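Take a look at this one; I'll ask things after.
Every protein chain but one is kept in place in this view of the complex.
Showing subunit A:
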Amino acid sequence: MIEVSELRREFKVATSKGLRRKYKTVTAVDGVTFGVEAGEAVGYVGPNGAGKSTTIKMLTGILVPTSGHIRVNGVDPSKQRRDLAKRIGVVFGQRSQLWWDLPLVDSFDLLKSIYRVSAQDYRTRLDECVELLGLQELLITPVRQLSLGQRMRGEITAALLHAPELLVLDEPTIGLDLESKERLREFLSDINARRGTTLLLTTHDLDDIERLCPRLMVIDHGRVLADGPLEELRAEVTPERELVIDLREPGPAPDVPGVTAVRSEANGLRHHLTFRRAEMTAAQLITQVVRQVEVHDLAVVEPEIDDVIRKLYQRQVAQDIRR
């Protein structure tokens, strides 16, 4: 579905103002190589400015690469932008492709004409999205009056009316409340499973990845740092997990071999313990802890995606230095 090799993209950035501008070249995407098979759901994550959006723009034909090779659906995006546009759907979380002042359904109707969808297909696809995303009440509302969450559901419907084989989503859940996020994730995972629509989404939200994407690609400073299932990456770069326990009575942290009490809070009511993934499971640790102290509540904390990415990045830098 997607083939990318040695993809590079440079930008010229003005470093001084005035008539005699000086420019320096910034490499936003620096030799990225990956492939996505039909039917996959891939999360593309990285901090701000990592090169995610630039990659997406090149995949969709909006930007022309500086060098490298891209094929999406067997097509070179920058050369056959319009052909590709008919076969992929794109959702940008922070910009809209709907007609602001018109009722939502009018936007769908226009897109039907733009993508030349037959009346019958349009009906079926629209009905499906309307039902699954709960849009019935919103169809006659002008887009400008929709909440962000409602609008996002509209955007995703808009991107699916021409039944694209690939759906690219740039920060689809940004700014949404938990319920809206959950609803979107459920819907996306459903169309991925049932229709076999390939998903590629960029996000800051670890939960998006956890719920939606069996595969995660981490990019930073324009390079792919890791590519694989989330669990694998997490285990690989952050071998330590954390158990937080709240005691009934203040007291010292339980002493379990191989476990470090990193800190305690609330005068000894709460303790943070770290343990190594490879040495014991959370269940084993909990069994030992409750033997020693009376536990009121506990939680296993997995490392945040930001930590995972930071660790991946540090590892990359270390490798570069060694080389």
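Following the convention adopted for this analysis, a contact is a pair of C-beta atoms (placed from the backbone, for glycine too) under 8 Å apart; a residue touches a chain by one contact, two chains touch by 3 or more; residues count from 1.
By definition in this document, contacts and distances are computed from a predicted model.
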Q) What is the missing chain called in its UniProt entry, if the choices are "Putative mRNA 3-end processing factor", "ABC transporter permease", "Cell envelope biogenesis protein LolA" or "succinate dehydrogenase"? A) "ABC transporter permease"
**Q.** From A:Arg116, A:Arg194, A:Arg291 or A:Arg322, residue that would touch the chain that is not displayed
**A.** A:Arg116
Q. Touching the left-out chain: which of A:Val75, A:Leu102, A:Val244 or A:Ile286?
A. A:Leu102
Q) Among the options A:Ser78, A:Thr274 or A:Gln288, which residue touches the chain absent from this view? A) A:Ser78
Q.
Just checking the interface: what residues of subunit A touch the absent partner chain?
A. 11-12, 54, 57, 60-64, 78, 81-83, 85-86, 90, 92, 94-97, 99-102, 106, 110, 113-116, 142
